[in-house]
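Removed: one protein chain of the complex. Kept in place: all other protein chains.
Order of writing sets the chain letters: A and B. Residues in each chain are counted from 1.
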Amino acid sequence: MKRYFRVYRAYAKMSLEALFAYRANFINSSISSVAWGVFSFVSIFLLTSKTSTIYGWKREEIIILTCGYQIMIGVFHTLFSKNFGYMAEVIEYAQLDGFLLKPIDSQFVMSMRWVNYTSIFRIFIGLIFLLYILQNFSIGLDPFITGIFFLLLLVGLLLLYSVWFTVATVLIWFPRLSNIIELMFNVSGMTRYPGELYKHASEYLFLFLLPITLVVATPVKFLFRRTSIFDISELFLVAIIFFIFSRKFWKFALRFYTSASS
Amino acid sequence: MAASQNNLDTLSKEGAAQGVVTQNNRKSYFGTLPMRYVRIFLLHFQDAFQNRSRSFVWFLLSLLNPLLVLLFWRGAFESSTSPLGDWSYNAIASYYLLLVIAGSFLQVHIEEDIARRDIQSGFLSHYLTKPFSYILRKFFQELPWRIIQGFFGVLVLILFSFFLKNGLFLTHDLIGIIASIVIVVLAFFISFLFKMIVGISALWITEFYGLQELIGVIDIVFAGFVMPLALFPSFVRTLSYILPFAYMIYFPILSFLGKLSSVELLQTIGIQFVWLTVFGITYRIMWRRGIKKFTGLGQ
Partner (left out) sequence: MGSLTSLIHRKYQTVPAVNDISFDIKEGELVGFIGPNGAGKTTTLKCLSGLLYPTSGFVSVLGFTPFERKHAFLKQIALVMGQKNQLWWDLPAQETFLLNKEIYEIPDEQYKKTLDELVELLDVESLLKVQVRKLSLGERMKMELIAALIHSPRVLFLDEPTIGLDVVMQKKMRDFIASYNQLHKSTILLTSHYMEDVRQLAQRVIIIDHGKILYDGKLDNLVKKFAKYKVLSVVLDTYVAPDKFKEIGELTDYNFPKAIIRVSRGASNVAAAQLLEKFPVDDLNIEEPDIEDIIRDVFTNESKL
C-alpha cells in the first residue's frame, strides 16, 4: 500500500515537471480547460433561459447541477482522463506487454500514470460559479451538508471512473475503436442533466444509463435535501458494484489478451 | 490550382522523352481530367470505408448531444405550453434531428490531420513533392468521411421521423428545396475552407491543440448546436449572425426546415458567398506565407 503511494507521488512529480517543460502543452491544456469550463456554463444558461422548471428541477438547481458537474469532471480530468486516452493508444498499438511485465498492478498504472494539472482550472470555475449561484439565490449551506456533498461527489467520481475503465477495457477486443474514448467525454457530459430526463424517454434507457443519472445528480439533490437514504445508498452500492466489476472485467480481458497475443 | 501548374513547356529537353508521360494522351485532356479526380476520390473513399466502424463512433458523437438536448426540451414542453415561442415541439425536434446530419456531414475535421500529421510530424513533405494540389488532396481525403457519417445521419433521421407524431417539419416547396441544397453545398465549402485555415495555422502556432479546442467550443455555441440561434438572448443572437459558424450549420438547417423566407434565403446565400471569398483569400495568403516559412524562404 505504501509502495503505491510512493509510486503515485513519483507520477505526480513527473507530470508536474512535464507540465513546466513543455510550454506549448501547458498553454494548450489551460486554454482547453478554461474554454470547456466556460462553455458548460454558457450552454446551461442558454438552455435554461427559456424555462423556469424542467422535470421538477428549478432553474437554479439545474445550474447548480452543472456546477457540481464541473467540480467533479475537473477532478476526473485531473486524475484520470489523460490516462484513458493513453490507454487507448497503448492497446491500439499493442504496447500493453511492457505494462504487464512490471511488478505493479496494471489497472493502477493505466489509470493513474498521468496527472493533468491544468484541469484544476475547471474545478475552480465550478466552485466559483457554485458560490455565485448560492449567493444569488440565497441558498444557505452548513458545513456538514457541504462536507457530505463533496463526499458524495467523490463516490460519484468512483462510479464514473469505473464506467470509463470498463468501456476502455472493451478496447482490448476492438483496438481500432480508440475514438470511443472521445465518445466517453460526451457521455460524461450527460451527467449534468437531471436523471428524470431519461426516465421520461424510456424506462429501459433510464435503467441502461443508471450510473450516469447518479454520478452528479444524487450529490446535488442531497444539497437540496431532496434525497432519501435510499438514493444515497443507491449511489454507494452502484459505485462499489461497478468498481469491483471494472476490476474483474479488466483481469478477464488481460487473460484473453495474454492468451491471444500474436 | 492543379491544372494550371502543368507547365509542359518548361520541361527540360531531356525530360520530354520519358519523364512526363501524358503528352500523347493530351488529345483526350478534357475527358481524362475529371475522371482522374473521380478515381482519386474513389481511392480515398475506399480508405475511409475501410474505417467505417471508427466513422460510426464519430457519428455517435454527433448523435448524442442533439438527442440529449432534445430530451431536455421535452421536459420544458411538459411544464409549459409554448416555452419556445413559435417553435413547436415538432419544429424543435426536427431541428435537432437535422442537427445530427449537419453535425456529421457539415462539420469538417481535417484540421487535426493537417496540424498533427502533416505539419508537426512532417508528412507535409510528401505532399509538397507531389505534382498535386495540397488543398485538393485534403478535400478528397475529408469528403468520404463526411459522406459516410452523413449517411448514418440520414438513416437516423428516417428512423426517428416515424416517431414524430406530426411527421417531420420540413420545407415542401421546390424553390425552398433547391435553395436549401445550394446553401448546404456552400456551407460545406465554407466549413472545409475554415478548417483548412485552422489546420495550417499550426505552421505558426505550437499551441495548436488549445486553439483547436477554443474554436471547437465557440463553434458549438455559435453554430447552433446548443439551441437554435433565434432563441438566443438578443445580444448573443446578433453576434452569432455576424460570425461565420451559423452559415456552416444553422442556416442550412433553417432553410431545410422552411423557416427562411425567399428574401432570407437569398440573403443567406449572399452572405455565404462573402464568407467563401474571405476564407478563400485568407487561405491562399496563409498557404503562401506558411509554405515559405516551412521551406525556410526569406529567413
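Here are some notes:
Keep this in mind: contacts are C-beta pairs under 8 Å (C-beta built on N, C-alpha and C of every residue); 3 or more make two chains touch, one makes a residue touch a chain.
Fair warning: this is a prediction, and the values are worked out from it, not measured in the lab.
Shown as candidates are B:Phe56, B:Phe123 or B:Trp287; the residue that touches the absent chain is B:Phe123. Considering B:Ile40, B:Leu67 or B:Leu164, the position touching the chain not shown turns out to be B:Ile40 (whole complex). Interface residues of subunit B with the unshown chain, by the touch rule above, are 2, 5-8, 10-15, 18-22, 24-25, 32, 36, 39-40, 43, 46-47, 50-51, 121-123, 125-126, 128-132, 292, 294-299.
Operating definition for what follows: only the chains that are shown with their structure count from here on.
Between the Cα centres of subunit A and subunit B there is a gap of 31 Å. Every residue of subunit B that touches subunit A in the complex is listed here, in rising order: 51, 53-54, 57-58, 60-61, 64-65, 68-69, 71-72, 74-76, 78-80, 83-84, 206-211, 213-214, 216-217, 220-221, 226-227, 231-233, 236. Remark: subunit A residues 24-25, 27-32, 35-36, 38-39, 42-43, 46-47, 49-51, 53-55, 174, 176-177, 179-180, 182-183, 186-187, 189-190, 193-194, 196-198, 200-201 touch subunit B in the complex.
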